[in-house]
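Take this structure, written in structure tokens, and hold onto it; I'll ask about it next.
The complex is shown incomplete by one protein chain, all other protein chains being positioned as in the whole.
Entry: chain A
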Amino acid sequence: MSNLLVLPILIPLCTAVILIFFKEKTRLQRGISAVSGVLNILIALLLVARVHAEGIQTLQMGGWAPPYGIVFVGDMFAVLLVTMASVVSYAILLYSFHSIGEKRERFYYYTFFQFLLVGVYGSFLTGDIFNLFVFFEVMLISSYALISIGGTRLQLRETSKYLLINIVSSTLFVAAVAYLYAAVGTLNMAHLSQRISEAGQGGVLNVIAVLFLIVFSLKAGLFLFFWLPGSYSAPPAAVRALFGALLTKVGLYAIIRTFTLLFVNDPGFTQSWIAWMAAVTMILGGLGAVAYKDIPRILNYNVIISVGFVAFGLAAGTRDALDGTVFYLLHDMLAKGLMFILGGIIISAAGTDRLNSMGGMIKKYPVIGWMFFILTLALVGIPPLSGFAGKVLIIRGALDTGMLTLSLIGLGSSFLVLYSLIKVFRQAFWGNEPENEQPKVSLKWPSAVAGGLLVLVIAMGIGAEFVLTYVSQAGEVLASPVQYIEAVMKKE
């Protein structure tokens, strides 16, 4: 037992509270959030090292033994996601300094930013299903504020849709918790897993499993993603990057956690639901990415494709595929964060988000152009880069279980990713410059941030062997939930 586990939540929480007092002093706000971001990355790395050396870490809140109290569980999967989330959010924070603007900064932008991180880290680390709901709400309420801050007409319109869909899904979440509590009488995830296994996951538990799947799919944009392309187009680029990199991943994390820990006893039934949802998500996301001609929407549909791909890895469910899912999820947080930052840079350089009115930017901004090109290759999964290892493992796992159609759809979706992003590259960077000359804007700072992330993308691809030692430790726990249960329910 160690208090280290609560620090990833405590640090942004305290930072957020402190930031409230310095509303007008934007430089001070930036300084404080930058320092706390570094602290969080260090703590997360320390946690990874600790979990790697000693196995799953648990922390009982207030010393109450599970299942009676709330317990925080740091297995490798959770702490890896916390690490990646802290790195990506730090890059987005640095990008915000440049791009978000004085007006929004004065209205508690950094406070909401930190509260969003509290919700994200909390969702990753909690071991209690109702506590997961509360952390979801912490995250969502901050995201409501971030999506509407600034109050343009577009933002107001999209916020009310985003708000409605999330209220409905949160309501369903509470209903699902109520049913689960009635069925098995506990809320702690490890204990739930034991009880569900004892009850054998017959009729009513399968219904509850599907209800949870619907709830988390609404949050993650798996199949039920109709709200996502519009909502994620409304806020400024930095917020969009934060949402695209973190929010849907939390929903995915919840799906993976629920279906590898709780509802594991009737895999034929639940896996087939996840499998066809993943297939439809990849196809529809791919079609959307190809269809549109404005940058925010193309990028948003790319988020949807990767959500489908992660769910596909979960549906395959072999050890290989689970390793691949964890690897791909980590890569995707990093690469999607970078993709939205680069998208934001392109939009601010071109002064428009329409592809048709862009062109010839490679002369003015060669570095950004080639960074976007390398990122595209990484997202598609070209070997030396980070997208490759995860995709290979998932496809291999899927072929082992005989999911040929799904594997083909997964591979096909990579082509649509390639086509849609190369379309952006070709339209924005090649060709002739548009008639009305754009003034050259200084992009040194955001380019440096993007460059830092790109280095990580490349490093994660080249050092895949090294990353995989950690990732396979995460996959091991996902594949055999007994380890998780024993770590939490141990007698002390």
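The definition used in the following text is that a contact is a pair of C-beta atoms (placed from the backbone, for glycine too) under 8 Å apart; a residue touches a chain by one contact, two chains touch by 3 or more; residues count from 1.
Basically, contacts and distances are computed from a predicted model.
Undergrad: Name the absent chain as its UniProt record does, using one of the following: "Electron transfer flavoprotein subunit beta", "CoA-transferase", "Glutamate synthase (NADPH), homotetrameric" or "Na(+)/H(+) antiporter subunit C".
TA: Its UniProt record gives the name "Na(+)/H(+) antiporter subunit C".
Undergrad: Among the options A:157, A:426 or A:490, which residue touches the chain absent from this view?
TA: The single option touching the absent chain is A:157.
Undergrad: Tell me where the left-out chain touches chain A, residue by residue.
TA: On the side of chain A, residues 130, 133-134, 137, 141, 144, 148, 151-154, 156-157, 159-160, 163-164, 167-168, 170-171, 174-175, 177-179, 181-182, 187, 230 touch the unshown chain.
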